[in-house]
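Written out below as structure tokens is the structure these notes cover.
Omission of a single protein chain aside, the complex is shown with its protein chains in their original locations.
What follows is subunit A.
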């Protein structure tokens, strides 16, 4: 009988009974002595522990008992400062100067005032879309304040505080929101999809959770670059933000698992604000939040009070140190908070939750008022300073708003660029077609808002 040669088979395994190396089939070619010691895998007689490769430290038990999620207490939530601004962690020592603390506070204010202005301007039809981050200012500003400038950040979309803390100005926000010619995204992205190369924050994309494995891969790149050139490339971490809803996506699972197996210096920061649009967490998961999953991936995990900027800052600081230790490893932070605002300008959240619930959160526990209380107790803040700060920030934002609104849109040509490194002949042809169309139907297209009009299509 003729033996066919199938591609993919090792010479020793060629034969009629063997087909393609189908998925999941372990093909034992040469023994992989480099990975495991030959003797380490066999089940030793009378051992109290299993020696199966899947879980070598598991003890045998003679009692059949299923592990109960309920028998594990919920992971505790770390707080440094309570709702009244009182320090509750006696070991906590603020490591920032008064001026630096005030800066953090101002960044939180900036985000929250911008929320109001932009939410209203969307309602007036001046921008197409907006997402507020009310209630989550401490998670973003606090964590970002504990990172190095060179650390690479990936966001979901409710992280204006990260951008503010790392140096985004009112102008930067407004240029993106108005998609004008000064928008680094060249007017291609929806509002709130910010990005900044200078600030090492990757551009936001709408698909949820896709950025989580990006952070694992980026962290691996940062680790390799430091290993290759330790003198010129500092040790860096990648940081990724996502909501508890996004954590249900497969990409969350993929990202944490690969980060753990490849020892990637990445910090996963989950903003657990209780809702994914209308879906409450009870319909999102039944385990102990997101934090309990970290442990399952072999990832060190902490849960913090997301309305306590000091707690999130301390946790991120520690996480960064851990992430860079021993060749790198991932760390998961779950920040518990509450989404005070609507999901977006396209959402009316009172359709699925009580207005009173939201009001309670606003009134009783708010990250901004909590830090304010702490600052007032310390004697570095008062009502006059508050008023002055709020007015100043509002003024800056409105000025930037007006300037950005007046700017022209990017050149029309911009829509064809950056698909590939260079324009392809096909795209060049389409650009000429569009120009021709606009020239022959000049009344059908308003090109005056766009920098350079139709001439950019040359």
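Just so we're on the same page, contacts are C-beta pairs under 8 Å (C-beta built on N, C-alpha and C of every residue); 3 or more make two chains touch, one makes a residue touch a chain; residues count from 1.
Quick note on the criterion: contacts and distances are computed from a predicted model.
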Record-based protein name (UniProt) of the chain missing from this complex, from "Cytoplasmic tRNA 2-thiolation protein 1", "3-methyl-2-oxobutanoate dehydrogenase (2-methylpropanoyl-transferring)", "Mitochondrial ribonuclease P catalytic subunit" or "Interferon-induced protein 44": "3-methyl-2-oxobutanoate dehydrogenase (2-methylpropanoyl-transferring)"
Contacting the left-out chain in the complete assembly, out of A:85, A:184, A:234 or A:452: A:184
Residue touching the undisplayed chain, where the options are A:146, A:238, A:267 or A:332: A:238
Residue of A:56, A:74, A:148 or A:419 touching the missing chain in the full complex: A:419
Touch with the omitted chain, as defined above, among A:142, A:161, A:191 or A:213: A:213
Identified contact with the non-displayed chain, of A:56, A:227 or A:432: A:227
Residues in subunit A touching the chain absent from view: 1, 4-8, 10, 16, 19-23, 27, 29-30, 32, 152, 154, 183-186, 188-189, 193, 195-197, 202-203, 205, 207, 210, 212-222, 224-225, 227-228, 238, 250-251, 253-255, 257-258, 261-262, 418-421, 424-426
